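Omission of a single protein chain aside, the complex is shown with its protein chains in their original locations.
Here the chain labels run A, B, C and D in written order, and each chain numbers its own residues starting at 1.
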Amino acid sequence: MSSVAVFFQHLTNGLTLGGIYALIALGYTMVYGILKFINFAHGDILMVGAYMGMFAFDFLRGDAPLGAWTFISFLLAMIFSAVFCAVLGMFIEKVAYKPLRRAARLAPLLSAIGVSFILSNGAAWMWGTQSRKLNYPFDNSPITILGISITPHQILVLIVSFAMMVALTLFVGKSRMGKAMRATSLDQDTAQLMGINVNVVISLTFAIGSALAAVGGMLIALDYKCYPTLGTMTGLKAFVAAVVGGIGNISGAMLGGILLGLVETFGVAVLGIPQGYKDTIAFVILIIILLLKPEGILGKVEKEKV
Amino acid sequence: MSFFQIILIYTCIYALMAIGQNLITGYGGMLSLCQAGFFALGSYATAILTTTYGWNFWLTLPVAVLISAICGFAIGMPTLRLKGDYLAIATLGFGEIVRNVINNWDSLTKGPMGIQKIPQAAILGFKFNPYKKTAFLIMLVVVLAICYFLFRRLARSRMGRALAAVREDEIAAASMGINTTKYKVSAFILGASVAGIAGSFQAVYILSVTPGTYTFMVSIMVLCMVVLGGMGNFLACILGAFIIQFISYFPQLTGLTNVIPAQAKQIIFGLILVVMMIWRPQGIMGREKFDYSGEKRKKGAKDATRN
Amino acid sequence: MSELLTIENIDVCYGNIKALSGVSMHVDQGDIVCLIGANGAGKSTLLKSIVGLEGLTNGQICFDGEVICQAKKVKHTTDQIAKMGISLVPEGRRVFADMTVEENLDMGAFMVRDQNVIAKKKEEMFDFFPILGARRKQKTRSLSGGEQQMMAIARALMSSPRMILLDEPGLGLAPLIIQDIFNKIALINKQDKVTIFLVEQNARMALKASNKGYVMENGKIVLADKASNLLTNEKVKAAYLGE
Amino acid sequence: MLLETEKLSRVYGGVVAVNEVDFRVQEGLITGLIGPNGAGKTTLFNNMTGLDTPTNGKVLFEGKDITGKKANEICRLGIARTFQNIRLFKEMSVVENVMIGRHFKVGDKNKGRFLQSVKSYFFMKNEEKTIYNKALEYLDFFGLADLRNEDAKALPYGHQRELEIARAMATEPKLLFLDEPAAGMNPQETEHLMEMISRIRSLGVSVVLIEHDMKLVMNICDEITVLNFGNKIASGTPNAIKHDPVVIEAYLGSEEDD
Partner (left out) sequence: GGSSESSTAYKIGFIGPMTGDNANYGILCSQAVKLAVDQANAKGGINGTQIELIIEDSEGNQEKGMAAIEKLSSTDKISCLVGPVFTGVSFAVGERCQAEGIPMMSPSATHKDITAIGDYVFRTVVSDGLQGEVAGHYFYEVLGYRNIGCLYIKNDYSQGLYEGMKAAFEACGGKVSAVETAQLGDKDFKTQLTKLKAANVEAIYIPNYTVEMAQQLEQAAQVGLNVPFLSCDGFSNPEIYDLAGDYTNGVIYIAPTQVEESDSYKQFVADYTAAFGVAPDSFATNAFDATNIYIKVMKEVGSDRTAIRNGVASIKDYQGVTGTVNFAENGDLIAYQGVYRVENQTPIYIGAYTVDGGKLVEVK
């Protein structure tokens, strides 16, 4: 391989890895943006979404060979999984977070950790701990251009995360509901005074966030497989990405995700530091970014007015 | 009840970390997620010095504290500008960096293989044999008691009050002449130091160290202990540590392990966390209200507090 | 004139502290009513309980003949009450700090769906508070205290409510502006038939602008009368008018 | 001159909040700072107390340049302040709030820092007692001693304002900045506040206050400076200001007959 080709292969790898982080980070940021708390269970909802999608897909597809039907059944499975997770997300919010809305900031975090334990171990109990394959609904053989390989799946991940980013930005920025979400995130009492039903807003936020998680979960599981801790490690990374991008900021989540993917790839590939230190490099760079830009890359630095 | 003793031993070790976390988070209001990192530093300092360099355990203890303190300073100083969850991520990153470096610096830490055959702690030839627990437990209780009193004292002095002020309103605190940076960094240093102590004792309890013990989950558990017990309350931290340890070893203590599936234990653990938080969001004991004059403080009307 | 807002014998507690006890009062359709009282008397608490932000432990509150709040159970949530046409300018401004002035006004008009109406209302507000117009793209958090107060009032007016509850609208405002605001209140009361319920420390000015006044002490209504009578009431003069 | 600013400006993006203002505070006096909403009064305060840094110009305190110093350093030099939007330590008790004000007032100047902290660690009981008693004195001054064990957040607005002043006074300042101390108070309470401020001056503390309550300003201020759109448009005695046409035009409006 020529070194130029190697470079571009790394670039491709980094971008697509970043796409995966971005996919999860979007949902994280969305919920954080409204409720200002780290929904630790987001990754686990994503895992449930992957499993539900897998079951639905296997069921719908049956023995059909790759073709239009597999693709359609994959989409149907995705819709099913998204709906399932939306309901699950709303349910979790009602039971575990809603009673804590006025409590200390860390109380819902702990509750979320509890939910995360319940979901991941519940999944292990019901579905076993071994990895299960979610089959590609299309032919995923790599496409090689000028010596650089990329798979259709990678392209899909990038497209979907980008599309989600655009859709979410428009939704939150432009729609009535989106405005209600922003107001709710700033001051729930006052939002109510404006005639906003914050319960509905929060439920909806969870529903959307969880549905996004389900879609993300299925796309990720195509590559990473389904297993009960699917959401944990990737979820954590994605959360880091969301924060670095400026938590609560939708484009920031996307940017943070891509950046994390690139940093993880290039930190090692180009700087020539031993691969083992990949996470160290990634975190050092992220900490440096935060030090230079304490509110995240796209976060707003607004000095408090006294 | 020798199995109960092991719960107490882990309670003590984790309570040490929780005390540190409480100073940082409960008092200073900084959400730090790197107790596991300092815990690891303490453990490895002891493990390396006792095995590779043949030091006595008690001599490694101050080194462990010093290293943790220096790292606490190194992480505290620059990241203090960060607020809330940004600080959480930076500190989480630090914890992961520590583990990552330990896992990769093979020549010093033996990498993923870990370090074995750590000698037992001893005083004048009397060995604190971890398998015999009682003596070990007594040693830990003494250490915990000392740290508890030192920290509680600190917290109800000017320093604790200044930290609380910084937590409540940094701008107002600065306008009252408080050097906010100084107090935040001090909290980090002290919090890191006790976690280092906890690490040292962990090393002489398990008698071997591997990077896998010092994961992010440890930091999360420590945070849970503090929040569950009650932020800003050192006794509550110890209680929180006990409760969390008790819940996680409950099936073993009662012999339920063979009756219920392994995951059920974790699911119950999760349920308890959720229920406890809904039941008492401010923690079981809540924030400790000091009473300066001998008269009792009126119970606050709404105790659930935001910070 | 018919009673628009009726408060019947309500109690409100913070934990075990009773902030309001046995408060009964009413506001007639089209009136301007003011409530005065010392610090901590419970005025803000009363306003908050009308919009459902504090629960009652006893009694009930009716708006336009319908029960909106009742002890021990939530009849209507705050957003429903807002939708019935009650708008509160809360104590301490409570602006959406991270939104611009314009976005804040948009939020005030959340219940209005007609974009033209919103645009018109906004221009009206900017006419009334020119400094807000000058700052329309600025984040509210960086506004001065008085500007934020204007912002909060303007926001409450955006939804063209049937009734406005104002909690110390003059707080932190320059004398000229306060006068303006009271004039404006009288104007919208007359023109738009908006009922006004006002809590104000500047008792003289408030009573002058009102038809009716209530005086609250320690969570209880101790006086209720025509505003003009209160202005000359010796007790009121001594305690609240600073003479 | 106890404190003065030299051509102090503060610009935010396009907004000139304070424009080349020369502001003077004489020792022992009560100086008023008035002006329409958004005139730049609070901004000027922030720039003098270290919470904001001037874009241009200097701040001199007792002849020394303190521009750009941190808030905590400025406080230790003897400048204390309150805030327009009350900033109490809400979850702490009333007395603890005041004790914070005593924070840097303990300790023995003759000992090194380390020895001092060791000493204060071991003799904490005594030290705490001193701080506590001193704090009670300041609470008493404002008649808040009975409320000492309440949470600060549960106090009614007016008391919160007083508590904030008590807390600032606990730092034993030479100069006290008050940002709208009478906001949210009724006339009677305002009168009480005026008394308090006069008493503070009689303790030898110079006071600067921002206020929209003209009765208060005109009654107790010795000097008044008026800002409008960031510019200083007038300064002088209350009487002079009251009749200054520029000020009337910009701020006071024609006197209401009453």
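We take it that a contact is a pair of C-beta atoms (placed from the backbone, for glycine too) under 8 Å apart; a residue touches a chain by one contact, two chains touch by 3 or more.
Note that the structure is a prediction, hence the values are computed from the model and not measured.
A.B. asks: Missing chain touches which shown chains?
C.D. replies: The omitted chain makes contact with A, B across the full complex.
A.B. asks: Quick one: say which of A:Lys36, A:Lys94, A:Lys225 or A:Lys293 touches the chain that got left out.
C.D. replies: Spelled out, the listed residue whose C-beta touches the missing chain is A:Lys225.
A.B. asks: Which listed residue (B:Leu66, B:Leu108, B:Ala145 or B:Ala262) would be found touching the missing chain in the intact complex?
C.D. replies: Only one of B:Leu66, B:Leu108, B:Ala145 or B:Ala262 touches the chain omitted from view, namely B:Ala262.
A.B. asks: Across the whole complex, list the residues on chain A that are touched by the chain not included here.
C.D. replies: 1, 3, 6, 9-10, 13-14, 16-17, 20, 121, 124, 128-133, 141-142, 144, 147, 149, 151, 154, 223-225, 227-229, 232-234, 264-265, 268-269, 274-276, 278-279
A.B. asks: Can you list, in ascending order, the chain B residues touching the missing chain?
C.D. replies: Its contact residues with the unshown chain are 2-3, 6-7, 10, 100, 103-104, 111-114, 116-117, 130-131, 202, 205-210, 212-213, 215, 248-249, 252-253, 255, 257-258, 262-263, 265-266.
Assume only the chains that are shown with their structure count from here on.
A.B. asks: What are the two chains with the most C-beta pairs touching?
C.D. replies: Chains A-B share more contact pairs than any other pair.
A.B. asks: Could you grab the centroid distance between chain B and chain D? Build each centroid from C-alpha atoms only and quote it in angstrom.
C.D. replies: 41
A.B. asks: If you average the CA atoms of chain B and of chain C, how far apart do the two points sit, in angstrom?
C.D. replies: 49
A.B. asks: Which chain D residues sit where two or more other chains touch them?
C.D. replies: Residue numbers touching two or more other chains: 42, 51, 83-85, 87, 154.
A.B. asks: Could you tell me which residues belong to chain B and also touch two or more other chains?
C.D. replies: 171, 300-301, 305, 307
A.B. asks: For a test of understanding, state which residues of chain B touch chain D in their complex under the given definition.
C.D. replies: Listed in rising order, the residues are 153-154, 156-158, 161-162, 164-165, 168-169, 171-180, 287, 289-290, 292-293, 295, 297-298, 300-301, 305, 307.
A.B. asks: For the complex, give me every residue of chain D touching chain C.
C.D. replies: 12, 15, 35-39, 41-43, 84-85, 154-159, 180, 183-191, 212, 214-215, 251-253, 256, 258
A.B. asks: Residues of chain C touching chain D in their complex?
C.D. replies: 14, 17, 36, 38-41, 44, 91-92, 131, 135, 138, 142-147, 149-150, 168, 171-179, 201-204, 239-242
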